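The complex appears here without one of its protein chains, the remainder shown in place.
Which chain is which? They are A, B and C, in the order written, and residues in each are numbered from 1.
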Amino acid sequence: MIEFCGIELRHRVINASGCFDALAAARVFGEALFEEFPFAAYVSKTITLHAREGNPPPRLWESEAGLINSIGLPNRGLGAYLENDIPALARLPVPLFTNVMGSTAEEVGELVESLEERPEVAAIELNVSCPNVATGLDIGADPRGLEALLARVRALTAKPLIVKLTPNTADVAACAAGAEAGGADAVSLINTLRAAALAPDGSGLWLGGGSGGLSGPAIRTIALAQVWRVAARVAIPVIGMGGVCCGRDARELIDAGAALVAIGTESFRDPLAGARIARELEGSFTQIAR
Amino acid sequence: MIEFCGIELRHRVINASGCFDALAAARVFGEALFEEFPFAAYVSKTITLHAREGNPPPRLWESEAGLINSIGLPNRGLGAYLENDIPALARLPVPLFTNVMGSTAEEVGELVESLEERPEVAAIELNVSCPNVATGLDIGADPRGLEALLARVRALTAKPLIVKLTPNTADVAACAAGAEAGGADAVSLINTLRAAALAPDGSGLWLGGGSGGLSGPAIRTIALAQVWRVAARVAIPVIGMGGVCCGRDARELIDAGAALVAIGTESFRDPLAGARIARELEGSFTQIAR
Amino acid sequence: MLSTIDRLARPRPGQFYMLATAERWGGGEGERPFLARAVSVMRTHEDGVIEFLLEDVGPGTKRLCELEAGQELTILGPFGNGFSASGSETLLVGGGIGIAPLLELQDTWGGLALLGFRDAEHAEGARLFTDAVVATDDGSVGHRGLVTDLLDRELERAPTSIRACGPPALLHAVKDRARRHGVPAELALEAPMACGFGACYGCVVATVDGYKRVCLDGPVFEAAVLA
Partner (left out) sequence: MLSTIDRLARPRPGQFYMLATAERWGGGEGERPFLARAVSVMRTHEDGVIEFLLEDVGPGTKRLCELEAGQELTILGPFGNGFSASGSETLLVGGGIGIAPLLELQDTWGGLALLGFRDAEHAEGARLFTDAVVATDDGSVGHRGLVTDLLDRELERAPTSIRACGPPALLHAVKDRARRHGVPAELALEAPMACGFGACYGCVVATVDGYKRVCLDGPVFEAAVLA
């Protein structure tokens, strides 16, 4: 058993938000999935205050050793999540981490407050990659702004608060330090990197949402560098992710300072990747000089 | 013939700074290289005021569809460049762009002033990916700082000033706009993205320089997104680069708004990539809605 | 044509698998393919053997087509809803590679197949059908023209329902006629897919009640629900 922010976990491998839909998977692979769940914790895809349709298709582009997505955070909104999803997800044999995003501090506060009331939710992950309406930058891109946001919502919950940092910033370590100073219990990174694809027929941007986010092996070494820097800067635990495909990749993130490793795109190629990588991890015990 | 900042070029494909050493290539491939030079202009690797040994080896790591380098800008300094390299490079059949980097505005000024005096130099490219000693961030990461730097050195030269933007920023388009406002004649992007690799034997970071910069196909769609954003924001010409391997990749950057395309890592796999890609480009004429 | 064995599941007509090669998946044009590729079940056999029909349209299908007998295939599935049961009065309309799922459908529930192709070469696949009328753009086999010409003719005979699979233009034409003639139709759609099992939300299609995941709620949709 592993301990993360006071939560007991079977192993160090969880899913990356938005890359595994436990309810859809149960429909497809059957209830057995609920017994032998591949991940040590289940992270929901991002929930917003109000329902979102998501971006118009096409939403995917396969790039060099990676995937660009422009899904647009489709979800039925906080209300439906509390009412329908949480009861269904409560049947999972692993702790539930709920990932939320608000476009203002008020929204984030409202999301956190309502999740605080639900015992089924073990931890809250804040997706701060949402563009700030004023500056156009991600609200998580500015260390001071992030500290202020955390300081504000920290008071609203006793549950572990994980900040999903944005990689679209000049200094991710400073942002992590800001989140820590504001009272975050952990940080997770990296989120997808802004990327674009052009339609083969020359009709312009391919993705319905315009630009998208790059994930997969192509970003693995960028994730490794950011996790290394962040882990060297903050004392709170780090959840590392980005292009992890095998136990060795996971081990490298742990050696870089990650407490847990999250699997995103690889789960699309192998829905049992989480269990496989956790197994492969057990075999390896590098402990390196940092 | 193509016109770029008042300079006539044979085609739209040039080399990326630090990815082609014309003098070394002449030694290896013979003088013929000077007649049939693969690029429409020759961009020097970054020259600094004082000589630099560069980073200790190992300096390279092959990553997923890319390369991480930590070369550390080795060069014999401005003096040796002016005295030995420029006369030798003057024999090139294409215009010479000189890439320089200074760690302070004074240093950049001194570099620009001395190049201004040399007719062999057709244009000056400012590498602003140098860490600012005070903030630790790249000096090019802050739009206002970049504008101030440009305003200061603009007065020192009549030659075209190209700003090689840093991708390690929250808003590359704002930085491009800052450079333009300061008087830059063009911007070039993207430089390598911060990445890291761990030694297979578990002894820590692999690269002698610690972290390094990621280049190659893995970053192509990130470059495409940044070039698209920058070209949409500024009126000055854009030199696009990042993972270009073939005419189609180059065409996409041009469709995204680039005036010229630079080839970096692909030249390692094929020293004649510049000529090949220029040929492949001629064949293609997409003109897309932006 | 590619075949493999699935002893666990017996796919239903219209379902698909996500396929990749175990070795050297990647390293092709643009360093691709990276993700697995969705491929419809063309035909199944009692012993669990499943046959697929592949057209080389890019790095993924190219690599799958290069696969030699005995080499390892990574396979996930069967996925998707598949077609609902139909009868002998059902018309099966297919175009190009879209004929694949209709073969298993005909083998299971019968029905006349109307198949459209570019030319004789691409029309090869039609041979596999027990009861089919063919149209080719160049007239090298069967009717010269579109498969929808054949459909218009058959619609006079008031079929009970239609099942279609093929390029967007064909599906659109079928949807159109189905509405005009008041004949219920089921269309098997395609969409770029990353996972195939509802995890990525990347394969959505617009329906009368919002975006639906083609891999999970489809790939077969009633023509009437598509926006």
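The definition used in the following text is that contacts are C-beta pairs under 8 Å (C-beta built on N, C-alpha and C of every residue); 3 or more make two chains touch, one makes a residue touch a chain.
Owing to the predicted nature of the structure, the values given are computational and were not obtained by experimental measurement.
Undergrad: List the displayed chains that the omitted chain touches in the full complex.
TA: Counting the whole assembly, the omitted chain is in touch with A, B, C.
Undergrad: Among B:L60, B:A105 or B:A151, which one touches the chain that has been omitted from the display?
TA: Result: among the candidates, B:L60 touches the missing chain.
Undergrad: With respect to the chain omitted from the figure, which of C:P13, C:G26, C:G82 or C:G125 is a touching residue?
TA: C:G26
Undergrad: Provide the residue numbers of chain B that touch the chain removed from this figure.
TA: Residues 18-21, 24-25, 27-29, 45, 53-54, 56-67, 69, 71, 74, 216-217, 265, 267-271 of chain B touch the chain that is not shown.
Undergrad: Residue-wise, where is chain A in contact with the chain that is not depicted?
TA: Within chain A, the residues touching the omitted chain are 65, 217.
Undergrad: What residues on chain C make contact with the chain left out of this view?
TA: 24-28, 31
The rule is simple: only the chains that are shown with their structure count from here on.
Undergrad: If we look at chain A and chain C, which chains touch each of them?
TA: Per touch definition, common to chain A and chain C: B.
Undergrad: Compute per-chain Cα centres, compare each with the mean of all protein Cα atoms, and return the closest chain.
TA: Of all chains shown, the one whose C-alpha centre lies nearest the global C-alpha mean is A.
Undergrad: Please compute the C-alpha centroid of chain A, do the same for chain C, then give the distance between them in whole Å.
TA: Chain centres of chain A and chain C, defined by C-alpha means, are spaced 35 Å apart.
Undergrad: What is the distance, in whole Å, between the centres of chain B and chain C, each centre taken as the mean of its C-alpha atoms?
TA: That pair's centroid distance is 48 Å.
Undergrad: Give me the residue numbers in chain C that touch at least two other chains, ranges are fine.
TA: 30-31
Undergrad: What are the residues of chain B that contact at least two other chains?
TA: 65, 217
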